[in-house]
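One chain of protein is taken out of this complex; the other chains stay put.
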Amino acid sequence: MSVLAQVANELTSSEVDIAQNIAFGIIAAAMIFSAFKTVTTANVVHAALYLVIVLAGVAAIFILLGSDFVGATQVLVYIGAIVVLFLFGIMLTKAQLGDDETVETERRSMGALVGVLLLVVMGYALVDTFENAELEFSDPEPIAFSEIDVKVSDVPTPVVDALPDVFGDRGGDDIVTITGADFATLVPEVQRRVPGAEVFGNNKQIADSIFSQYIVPFEAVSVLLLAALIGAIVVARKE
Amino acid sequence: MSGLMSFLAVEAVPDVSFTTDANWFLENVWIIPLLPVLSFFAIIFFGKRLPQGGAEIGIAAVGVAFVLAVLTNIAWLDHRDNFDYHDGQTRTHSEKHSDGDDHASAVIDVDGVPETVVLSFAEEGEDAGEESHPSVAVVNEMSWLTNGGIDFKAGTMLDGPAALMLFVVTLISLLVHIYSTDYVSGDRRYTHFFAFLSLFTGSMLAYVVSHNILQMIVTWELVGLCSFALIGHWWEEKPNSDAALKAFLTNRVGDIGLLVGMVILFFSAGGTFDVIEINEKAVSGEISQTALTWAAISLTAAVMSKSGQFVLHTWLPDAMAGPTPVSALIHAATLVVAGVFMIARLYPVFWYGFVIPGSSINGLALIGSITVVFGGLLAFVQNDIKKVLAYSTVSQLGYMVLALGVGAWTAAIFHLFTHAFFKAGLFLGSGSVAHSVHSFDMKNDMGGMRKFMPTTFKTFIICSIALAGVFPFAGFWSKDEILVGTGGFGVGAEKANGEYTLMLVMGLVGAMLTGAYMTRCIYLTFFGEFRGHGHPHESGPRITIPLIILSVFAFGAGFLNFPPGFLTGDAKKPSFWQERFGHFVEPLAAYFPPISHSVPSWWLAIIASVIGLIGPAIAYFYYFVLVDRKANETGEKLTELPNGPTSSIGFLKAGHTLLVNKYYLDHLYQNVIVGFTKGPLSKAAYWFNQNVLDGVVDEAGRSAERSGRFIYRFIDQGFIEGVVNGSGRASSTGGQGLRKIQTGKVQQYAALLFAGATVLAGIFMIVN
Amino acid sequence: MSPILSIEIPFWGQTIFRSIGGLAAALGPAGLLVYIYLFKLMSFVQSRLGPMEAGPQGSLQLLAEVGKFFQKEDIFPEKADRIVFALAPFVVLMSTFLLVLVVPFGPDAWFVNLDTGIYFALAVSSVSVIGILMAGWASASKYSLLGGLRAAGQLIAYELPLVLAVMGVVIQAGTLNMQDIVLAQAEGEIFGFGGLGNPFILTQFVGFVIFLIAMQAELTQPPFDMPVAESELVTGYMTEYSGIRFLLFFVGEFATAGVFSMIAAVLFLGGWWVPGLDPDSNLFNIIGPAVLLGKMFIVTTLIFWFRFTYPRFREDQLQKIAWKFLIPISLANIVVTGVLKVVF
Partner (left out) sequence: MMLNQFLLLAAVLFCLGVYGVLTRRNGVLVLMSVELILNAVNINLVAFGAFQDNVVGDVFAVFVIAVAAAEVGVGLAMVLLMYRNRKSIDFTEVDMLKG
């Protein structure tokens, strides 16, 4: 359940679109500006700090797309670890305070040419292919819920409050049936409190697919990380 | 009385295979293998700091595992007889195919409506007038990982043979652990020894409760690894480490067969590792005959190496280099029976693959019967007491494989069961003697030990008699059952699985040999004059008590499976104490082939007993009468006649030499195969290379030279030269130009790369 | 949607409300902590009275201190990178404010109920390293740079045990959502006895201890205050700061201490829940924040007690504790928790 998806519960879909688009616009503008500064500024530390803004923007984009787990991972790994490593690297290689005019080659025009060419080709391809593709977010749905008979005393209060038709004035040891249709009317916060319901958020789906379908890539990545760790130590260690 | 299944009828195979809901002990058998494995780690990490060097952890773990195994067996008894397969928790064969991917727990329906399982097997047990009661295996599985659409599962499968093996392995391992605290005390790798003993036990236990062939392969290899570590326990001495390597490498040969066979099964069964599913498909004919045959042949190779069948048995006697308790464990309960157990576990594959029913010879039975006789013969020429026992094991394993080969499944398992006790008893007894005289050499260091070690002597005698198959000791019942099961000469009536006359003859010869070589062994060890040094004495209680326990089992284990008709006189009249063992172990379910049970034969039992006693009688006459008399005459410490038949009669002498050289198999492997490759084969290859290949090449060279000269003179100089020079100049100029591009500047390369990719992408876009 | 006091508030209104609440939830405890611990408890530990002049029992001392900092001149070192130098304290403070957002104060009283709750919290807590490095580098001073590098090394080293210690709780609760972690503790049972719920401090005691140690190091408090060791580095990355910007760092430190303690209370002490009451009752929306504050003070008392009583570690000892001691233990804790979770 992302922040934006929560917003979606409270606003109509058109309003959501506007809010999301405004958010996207701001984030995208900040990202493009910062990315531009990252690749052009003469101050190495400033480049790293601009990179932080880009990375935070990417995290925001992920949350906007409903993948808050990847967003949090982005913050944890990129900002918390990779940029810090960059700053370490910069400071250990004695970057000077202030601008360093030697950071760029004389071949700027060549880079710019390739970049623009690439952008034109990719942009044309994207516009051509996905011109009308629209993103639709489905609410996270419970994967495992089936009709269930429960004692009223076992049902949390918010669920009872949210389903007046089902519970009515029954209480205590009365047995009621919560059907799939009733369940669907509940907001996700309440859904997860229904006995027997297992609400699969994005996290659980990601975990499920990493540890079943993509277990081999996962193991490969773990080995890769170990190899990189050892490699980095061997390469950087003083004899 | 519903518990007794009819043993005469070709039982209708029920459509039920397994259940996931049973007694707690049956569902949670995974704890039993886990305990010794945990104990392995505990000993490795903390063993050295403990007062007993880690032995106490091992004994405690195996002891608890033994108690659990006993409880599991009791629970299995109850489950076997009283499990109600009509309730909703059993999955049937047909249903399993419909939702085969689901987890086992999915069977219990969410909406609470119990599924009714209609058993479709016809009640054919009319002969005995009883309904066949299925023996439903208990399965506890979980999904380990999913990849490429295949669900890799991990779990346990408990049925009769598995429950039995749990009991045997834990009991023998427990006794071996206790025995070892005395036997290897003061050893430099005492802790290490117990750690591997635990792991060995744990892997074997995990092997017998394996739920799928993947687990079987893993634990099979683990067992092999542990045996390597234990055989090479005293690796400082070259022969020991050589023996360990030999065991490991010979097993590797068979393991290739194992892998190939398992892979064949996996693919031919439609991509499943599940033992029950593979067996079901083999029974129901969903796997083609060809695939089954090839799988069975490959797996037989694995059995030959692991269970020491003839031609690949050579590692087994050498494996005696390990400490004696290890030999006992290897030969009685763990390593070598793994192969036999694998045949039993995947029996439908062999049953249909080798076309066992209704035939009179097949590969499995042939290998087994050859091993029985050839292994037994080798035992006659050994001076090392453990090697006698080792060849005896080879021979007895031959019996088991023979029994499986002729379709006497229950007899094979029964022999495995009884053999475990008396062979463990014999090994531990030989260890006890050796511990006292510090040698294994019967001829030079033993003799007359009965005076010094009365307890060891008595237990050794009991176990030997059991091994020789004398009524009413354990070996008699199991061996007799195997012989009847062959159906040779028409014994076992019309109900036997085939008419394996050759196997019956070989089995009888084997029985005769068994008694004879054991008599020789007993004479050399326990009778005559003491030929060694020092003052031998009886071993301590930690050694003798396991021996006594094992000899009690060696005497009484056979009573578990009286043949039908015994004591009642009428084979068609079942009584409660008959066939208890078969009833306990034999799966009667959709994953087991419809084997039939032979009718016991009085006259065969008598003939076998007589033949079995002829061997010992001859040996007795030779040693106890002839040799003893000669020894008394000359006053020397004799172990054989100076002018015996093997040195005076020509063909016997030749045979003796053949046996001493172990049929020249080691020569075959080392000198002939390796030597041939190194010597004649490479020489031949060299000659071929020198004369034929080089001749061809030289001739080709010469003719090429001639034609080259011709071409040079007429074509090259005139026409080609100009073109060549021109192209040379062109490439030189081009190279000079292109050289400028190779600047060594990474970013320029990157720029070209990106630009090239972009241009390509643009072209693709335009084309599309 | 969460009705607050049964009044429908538009979304933008809620957003403002939440922002103000978040500021208050971070800054309020920070002020209390400074007064109670730094002024009073520390004096008590050292057998003295502490500030007594401003207000009764010195209770207004806090205001006096803030006023003092506001009056001071905002100095920039001559060679400093002015923008980075100015921004650094805000980055540190922002990390704290983002942290407090995911803390639940009652069954319906939360700022944001993220599915990734605790994972998000751990992620944003690592942002403060950037601020510290910025401050250290931009000050153009050797003390500051060394302090910044030391701080970054320390924070990265202790980030790992912090995350790994939380994993045990996450495995046991089966969720990353902090609200659900509280409910898992409220509805849990210990050997079938559900009267006390199952506060994870009982089953995850190892995790709790590791979390406290790692938290202490993340706060660069004694005994883990090498980066600001005054005898070696003056005050490390804060050396060149003065006036309001120094105050921001100072507030950030104590606000982070408060928020981390709240998170510890949520993870290990049952959050806003007290045993014996129905976790679904509306009562908790009112007393929940107070309960959480109370539990927060239990944790802060522990960490400040250590702060006032233990001497500082050496740099190599400090790294050794993290890599050779805390991380292996927390990995073992995860393995054991995972195995037990599967078995039971």
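As written, the chain order gives the labels A, B and C, with residue 1 at the start of each chain.
Here is the rule we go by: a contact is a pair of C-beta atoms (placed from the backbone, for glycine too) under 8 Å apart; a residue touches a chain by one contact, two chains touch by 3 or more.
Predicted model only: the values in this text are computed from it and were never measured.
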item	value
Contact list for the unshown chain, restricted to visible chains	A, B
Hidden partner chain, touching residue among A:Ile26, A:Ile175 or A:Leu225	A:Leu225
Omitted-chain contact residue, chosen from B:Val625, B:Leu681, B:Ala750 or B:Ile763	B:Ala750
Residue among A:Met110, A:Ile148 or A:Val190 touching the omitted chain	A:Met110
Residues in chain B touching the chain absent from view	739, 742-747, 750-751, 754
Hidden partner chain, residues of chain A it touches	17, 20-21, 24, 28, 31-32, 35-36, 38-39, 44, 47-48, 51, 54-55, 58, 61-62, 64-67, 69-70, 73-74, 77-78, 81-82, 85-86, 88-90, 92-93, 100, 102-105, 107-108, 110-112, 114-116, 118-119, 122-123, 126-127, 130-138, 202, 205-206, 209-210, 214, 217-218, 221, 224-225, 227-229, 231-233, 235-236, 238
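The criterion applied here is as follows: only the chains that are shown with their structure count from here on.
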item	value
Category of the chain touch graph - line, ring, star, complete, other	line
By mean Cα position, the chain sitting nearest the middle	B
Cα-centroid distance, chain A relative to chain B, in whole angstrom	54
Euclidean distance of C-alpha centroids - chain A vs chain C, Å	24
Euclidean distance of C-alpha centroids - chain B vs chain C, Å	61
Residue numbers of chain A (touch at least two other chains)	none
Residues within chain B bordering two or more other chains	none
Of all residues in chain C, those that touch chain A in their complex	1, 11, 79, 81, 84, 107, 112-116, 119-120, 122-124, 126-127, 129-130, 133-134, 137-138, 140, 145, 149, 152, 156, 159, 176, 180, 183, 278-282
Chain B partner contacts - residues on chain A that touch it in the complex	105, 107, 110-111, 113-114, 117-118, 121-122, 124-125, 128, 146-147, 211-213, 215-216
Complex contacts: residues of chain B adjacent to chain A	110-111, 143, 145-147, 747-748, 751, 754-755, 758-759, 761-762, 765
